[in-house]
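Please see the structure below; I have some questions.
Every protein chain except one is present and positioned as in the full complex.
The letters A, B and C name the chains in turn, as written, and every chain counts its residues from 1.
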């Protein structure tokens, strides 16, 4: 599958997309999940997030997708600063979380056709996406009737229906059987070879080579109180 | 951008009528609520005719309230709200699209059926037409400002009951001018004045509702 | 504007102001009561019930005034993300609710001798009733969230939606009451406040204003103390030099 980014600052296929993070910090309630997080990622590269449950992997992925605002720090997409609303980056991103993001009442094809149209992809990619994840047999079944593994493959199919440079995958191998995991690895490698990028939070090895980032290195050692402006007189 | 907007409206409308969709329930609720009134105030034609406008409007308000809860909650629970945010539309336009889809799938059928229920309430021909137009012009406001309350309720996780408290005070102007238009037929005030207020309410809320809903949805995503 | 953001500085300022506003409140209230109950004449038309107006009108005014404070706090929470604004909104709402409740009750107690009905669907009373529900909605939002900063922003959104709707509601209620009460003999806020009624009214209003400001500062200090208490209790739990251990998500 040729990958060609649609609306994109530099529209050439081999775009030099880069994602940089400086001193990112994320707070949950009274506590910092991580702080002072820096990383940089260019096209054709993969970043694998490690760390125990609750160390902030999902929060970091949602932050990169522009679904939440960082407590501190700044994100740069292709060198341009990303505003807190995530505008400019959100349109370049796919986020595959734990829930399928599909309507249970609709069939697999209806769901994917909607996402193709909504996310600015092309409906002619539908067949190729179903084929890539071995979903042709289930195409007309309502997503609600599918197993967790099958639903996971449908949400992964959305990555192919509307091509975007940056994939954010949150434990994508969950509920996938072994040969589907190979299929996933193949998809990621093809995406990356075509100039795409990916940030993947995973516990199981994916068989793709990429830089590792362990969120435990960025936990503040002292359980420092999250900086709540209304606590300023605690210093 | 526009294609995404309309595809979202179409999807939500189809959702309303798909298996598990609430559209059918809302219409049934509207019918049952209206038919309760004669049991309450008595079958006397003269009384029913006088309060018919109020009955039709209050039933429409409650029907809208009933269906607001699912406007964003379903998308929040199955994760599609995340992907909708990553689409080309800003969150306020997503809210506008969903509010319009809610109006088209949930409230428009009520408006079309209202003359039928008007008959049950001995409404005369002239007021029947006015009620139909008033509902057509005024009910969009219910979905539009309702979207803001529904979005706030999503951020609260189990906020369904909260919606009624948040939105009913804001429905009062629509109710006043809606019923006012019907009563104007029998000489109490002017129909066109009430209609123009009703229409302006829908327009004001067409801006205010989605803006507030967009902000509230961003809260829910955090 | 951000000079204000530091709570310690705010509390020092409040502690300077409070010794002024508290005696002023008490003094004005005493003078107001004296003027309202003793010094002013009974109205030729209403008799002594006009004295109820001296607290009904200020209460209704304060009910709206407090909502404006809540909306202003909401605006600065959303636009300037001013941390103190979250707390100010939450502090002002209960006071506003109290004034709204008082306006409703005094309005009803005034309606009974005048028109023989405990509740009259008149323009002012109906608007105050709707305002009461707006307050309930605002405070329900605060109660519904665990995370303070999320609650503040959600409540701010509702407050702004509410404040934009207040003139709309006021207009539609006035339209509705004049439609259904063509020539009501006596409107709740009186045909015209003749000169002799003004002193007690203004003094009572001033007393209520200072009362609001005093209790408002107290409540903000209370909210800040609650945040500090929560943070300290939280810090107290987590052992200070713990190595980063497994945390529950």
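Note that contacts are C-beta pairs under 8 Å (C-beta built on N, C-alpha and C of every residue); 3 or more make two chains touch, one makes a residue touch a chain.
What we mean here is this: contacts and distances are computed from a predicted model.
The complex includes a chain that is not drawn, and of the options "Dissimilatory-type sulfite reductase subunit alpha", "ABC transporter permease", "Ion-translocating oxidoreductase complex subunit C" or "Heme exporter protein D" the UniProt name matching it is "Heme exporter protein D". Among C:33, C:70, C:155 or C:197, the one in contact with the hidden chain is C:33.
Subunit C meets the missing chain through residues 33, 37-38, 42, 47-49, 51-52, 55-56, 59, 94-95, 98, 101-102, 105-106, 109-110, 112-113, 211, 214-215, 218-219, 221-222, 225-226, 228-229, 232-233, 235-236, 240.
One rule holds in what follows: only the chains that are shown with their structure count from here on.
Taken as a graph of touching chains, this assembly is fully connected, with contact between every pair of chains. When the C-beta contacts at A-C and at B-C are tallied, the pair with the greater total is B-C. In this assembly, the C-alpha centroid of subunit A lies 36 Å from the C-alpha centroid of subunit B. Look at where the CA atoms of subunit A average out and do the same for subunit C: the two points lie 46 Å apart. Shown for subunit B are the residues in touch with two or more other chains, namely 222. The touching residues of subunit A, when paired with subunit B in their complex, are 62, 65-69, 85, 90-91, 93-95, 97-106, 114-115, 117-120, 142, 155, 158. Across the complex, subunit C meets subunit B through its residues 78, 130, 133-134, 136-137, 140-141, 144-145, 150, 153-154, 157-158, 160-162, 164-165, 168-169, 171-173, 175-176, 179. Per the touch definition, subunit C reaches subunit A in the complex via residues 5-8, 11, 83-84, 86-87, 146-147, 224, 227-228, 230-231, 234-235, 238, 240-244, 246-249.
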